[in-house]
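Take a look at the following structure, please.
Complex shown without one protein chain; remaining protein chains in place.
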Amino acid sequence: MQNREHDSLESLKKVTRSFYPKDTVIVIPGAEDHAVGGGTLGIIAGPCAVENEDQIIAIANTVKSAGASFLRGGAFKLRTSPYSFQGMGGEGIKLLARAKKETGLSLVSEITEIKQLEYFDEIDIVQVGARNMQNFSLLKELGKNKKAVLLKRGQASTVTELLMAAEYIMNEGNENIILCERGVRTFETFSRSTLDIAAVPWLKQNTHLPVIVDPSHATGDAALVPAAAKAAVAAGADGLMIEVHNDPVHALCDGEQSLTPASFSDLMITLKKYTELEGKRL
Amino acid sequence: MQNREHDSLESLKKVTRSFYPKDTVIVIPGAEDHAVGGGTLGIIAGPCAVENEDQIIAIANTVKSAGASFLRGGAFKLRTSPYSFQGMGGEGIKLLARAKKETGLSLVSEITEIKQLEYFDEIDIVQVGARNMQNFSLLKELGKNKKAVLLKRGQASTVTELLMAAEYIMNEGNENIILCERGVRTFETFSRSTLDIAAVPWLKQNTHLPVIVDPSHATGDAALVPAAAKAAVAAGADGLMIEVHNDPVHALCDGEQSLTPASFSDLMITLKKYTELEGKRL
Amino acid sequence: MQNREHDSLESLKKVTRSFYPKDTVIVIPGAEDHAVGGGTLGIIAGPCAVENEDQIIAIANTVKSAGASFLRGGAFKLRTSPYSFQGMGGEGIKLLARAKKETGLSLVSEITEIKQLEYFDEIDIVQVGARNMQNFSLLKELGKNKKAVLLKRGQASTVTELLMAAEYIMNEGNENIILCERGVRTFETFSRSTLDIAAVPWLKQNTHLPVIVDPSHATGDAALVPAAAKAAVAAGADGLMIEVHNDPVHALCDGEQSLTPASFSDLMITLKKYTELEGKRL
Partner (left out) sequence: MQNREHDSLESLKKVTRSFYPKDTVIVIPGAEDHAVGGGTLGIIAGPCAVENEDQIIAIANTVKSAGASFLRGGAFKLRTSPYSFQGMGGEGIKLLARAKKETGLSLVSEITEIKQLEYFDEIDIVQVGARNMQNFSLLKELGKNKKAVLLKRGQASTVTELLMAAEYIMNEGNENIILCERGVRTFETFSRSTLDIAAVPWLKQNTHLPVIVDPSHATGDAALVPAAAKAAVAAGADGLMIEVHNDPVHALCDGEQSLTPASFSDLMITLKKYTELEGKRL
């Protein structure tokens, strides 16, 4: 059969270790201690969605004091239902920028359409969500940019397909890509997704790009997040993306999987030891 | 927990049978015998991708004489790898228009970005692929349009999520939506996806929108397409989308799942009997 | 790597079409019009579990008049929880034998341990449930017997593994095997399992053994059973196994997926037409 879809690891080029044998490290310009990879465990924490100024500033201060380098917060949300909260949009981004100014944290926020990029000047890492992992138009446009991209694995995507999606970005010239394992969809229902922990060492062996884990979306349950986070570090992840909310019970989205400030602080103390055992630093 | 994501059937509004108890029928303006639903089994056939004028005209004539009402052909392709054939773009759409002029077939083609809509004047039904089922920006824009939308189920999406995606379109004012079951991703490997045949009666019982089946992508194997197509009709589908290629071995994509003109003609003869048994017409 | 597990179709021997190019037909000795395969659509119907004499006799008469050839009924049940109804055991088998005597129906019942075989004299087809598909000890013992075996596909088993399980039986000398597709486990929840309809033509192309479908367990929903049953016939199945109960609401197991006598009779009238269209007889 001629011209079949390339779907094997062999058809990959730029994201592989044979193309670039060293580890790609994502460093934020102007905040060089904020990094993902190369021995630094990048901690990205914050709420599912930016809800208002008080909320985002309070959480930013909280995650900063616990030791995070990056604040996450959704402004443009992808929701399964059109009747769910869709995010604050550009206003949400402005509030993130204010939190950055106040805390010095670097910022991660999700883009859902390329035209939103105009709002992303203050955002340090542009997140592509699981549902958009194969939105190739968006990937190509982000590839023409130099801003770092955090690419989440699709819920039904193989790790090879994740690498191919990264290849779309890198093929356009942008090498600043972080891969994020966030669970795959299976028959199991106790957790929101099934965290594919073995994807971490597999990816580390096959690509030079940094690999982080999102234990919050993977498990969907705050009670399971700490164990999943520790496991991710032990499996070799270069970072974690953790949902933290000052008031999970009243969160506008994903409250059930958000850590409280106190439990996040406790987790960070534990994670520090695991990070050191891996020969890395927070 | 307040404000959690609406993910149950109860949160749906406009796509449900309780909102609109009759069957929505998609009829092509100016070609009223080209319909999907309401007792007409809409047959959409053609190649995965438009490759050149000779190819698309030859296939159009073939599927027309076999009894199809709609010609499908991809111009803007979504491919897992950036190194796969990405489609002819606007030129491909022009060739489809030429085939329409010559045969009178109505047209179905996939859109991957809203800005491509300017090319779609001659396209009668705009297809949203499985990977874009939750590209909500695209869905909203198509909802503001009146052109019929063929919405394919995502590979890891539940039928409830498919209905919610349709709700995004309908909520913006466009009721001309066809749902397409095309298989879900499972552990099984003999077929490309696992055709969820029971989704057809479930959807028919829960939504007024027409439901078609794509046995080509579901099975990924031309040898399994006829049985899957017959099963779809027997399960109550309102239409079928079938890949046909004049030269499958040299097709630029999906050759292995494309029927030859001869096998498509044979299948249509068989399908006619099953359609009549269901009290429908081709 | 030496001596790795054989897991490809190539390692199969006796169950393949290359070993035996004709279709294996299961005919019940002494009731030769009760058959599965070879142009006869074998209809197996009855309750999940034998509950008492009145129940099983009433249902037997019902399914007999509707046109079924086989009565099913569980006496030794496999239940996920030890606190669920575990079946009537040997007493249940006796009641089945009484129903056979009264109606002339042939019998299908599930075995869960080889030592139960002593009770199975009057049972014409011994069923191996999905959970036991890879209980190789049981398969081998049944292979030493001549009684027909109905082998259900495991919920997480590939069709190749189903054929390998059949190979265990056939390798011991018993060729009287019926394969049963009953749905696989996926992320989807509207149905109990996901009916893998394309497995039917795939199996028919790759094995000489007859292939039936169990739309009741596959869908787990009586409202979906008729469409799934029709689809199975259209896909080329050699038979159907359908749960029927005279009082589904009070059934001791699987009531929600059991057809009433009336809906089963209606379905049989419809199925007759589909069967004829396939060039087969009931």
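The chains carry the letters A, B and C, assigned in the order they are written, with residues numbered from 1 in each.
Convention: a contact is a pair of C-beta atoms (placed from the backbone, for glycine too) under 8 Å apart; a residue touches a chain by one contact, two chains touch by 3 or more.
The model shown is predicted, which means the values in this text are computed figures rather than measured ones.
For the options C:Ala156, C:Ala223 or C:Leu282, the residue in contact with the chain missing from this view is C:Ala156.
In the complete complex, the residue from A:Leu209, A:Leu224 or A:Met241 that touches the missing chain is A:Leu224. Looking at A:Asp33, A:Glu102 or A:Glu188, the residue that reaches the missing chain in the full complex is A:Glu188. Across the interface with the omitted chain, chain A contributes residues 156, 158-160, 184, 186-191, 194-202, 205, 218-219, 221, 223-224, 226-228, 230-236, 273-274, 277.
Take chain C: the residues that touch the chain left off the picture are 1-7, 11-13, 78-85, 112-113, 131-132, 134-137, 154-156, 161, 164, 167-168, 171, 185, 249-256.
Chain B meets the missing chain through residues 185-187, 189.
The rule is simple: only the chains that are shown with their structure count from here on.
A separation of 33 Å divides the Cα centre of chain A from that of chain B. Centroids of chain B and chain C (each the mean of its C-alpha atoms) stand 34 Å apart. For the pair chain A and chain C, the distance between mean C-alpha positions equals 47 Å. The set of chain B residues touching two or more other chains comprises 156.
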